[in-house]
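One protein chain omitted, others in place.
Showing chain A:
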């Protein structure tokens, strides 16, 4: 088994309305050090042990998990060792 952690965020340069609101809130709490907030999605996939997992995850990200028009994605694949 593998555990796959997928991160999806808006592309750099695409204005993130939620991130902007959260940055405003942090500033109003006196966390002036915050220059930018980008909000994204985190997904955890548990997948069967198969060949070319990475190619399939890549395909899933491109076709469904992220919208390549405005989002970018990254992922980590960890092998889960049976108990």
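Please note the rule applied: a contact is a pair of C-beta atoms (placed from the backbone, for glycine too) under 8 Å apart; a residue touches a chain by one contact, two chains touch by 3 or more; residues count from 1.
We take it that contacts and distances are computed from a predicted model.
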> Can you tell which of "Cell shape-determining protein MreC", "Electron transfer flavoprotein subunit beta", "Oligopeptide transport ATP-binding protein OppD" or "Phosphoribosylformylglycinamidine synthase subunit PurQ" UniProt lists for the chain that's not drawn?
Replying inline: "Phosphoribosylformylglycinamidine synthase subunit PurQ"
> Among A:1, A:14 or A:80, which residue is in touch with the absent chain?
Replying inline: A:14
>> Just checking the interface: what residues of chain A touch the absent partner chain?
In response: 10, 14-18, 21, 64-65, 67, 69-70
